[in-house]
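For this depiction, one protein chain was excluded, whereas all remaining protein chains were kept in their positions.
Then we have subunit A:
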Amino acid sequence: MDCPSCAMLIESELDDKGINCKCSYAKETLEISGEVVEEVVKIVSDLGYKIEE
């Protein structure tokens, strides 16, 4: 993520899909609730970002 807007973009896209999450630009973390890991990985990847566990 290059700026806070990236974090908000990810949050917003996941929110639109009904996934509760919190994305932090400063910490470079994405916190989600529920068993939706695969779907989250796909949405985030489609936005051009990569998730590292």
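Quick note on the criterion: contacts are C-beta pairs under 8 Å (C-beta built on N, C-alpha and C of every residue); 3 or more make two chains touch, one makes a residue touch a chain; residues count from 1.
Assume contacts and distances are computed from a predicted model.
The chain that is not shown carries the UniProt protein name "Putative membrane protein", picked from "Phosphate import ATP-binding protein PstB", "Urease accessory protein UreD", "Putative membrane protein" or "ABC transporter permease".
Residues 2-5, 8-9, 11-12, 25-28 of subunit A touch the missing chain (whole complex, contact as defined above).
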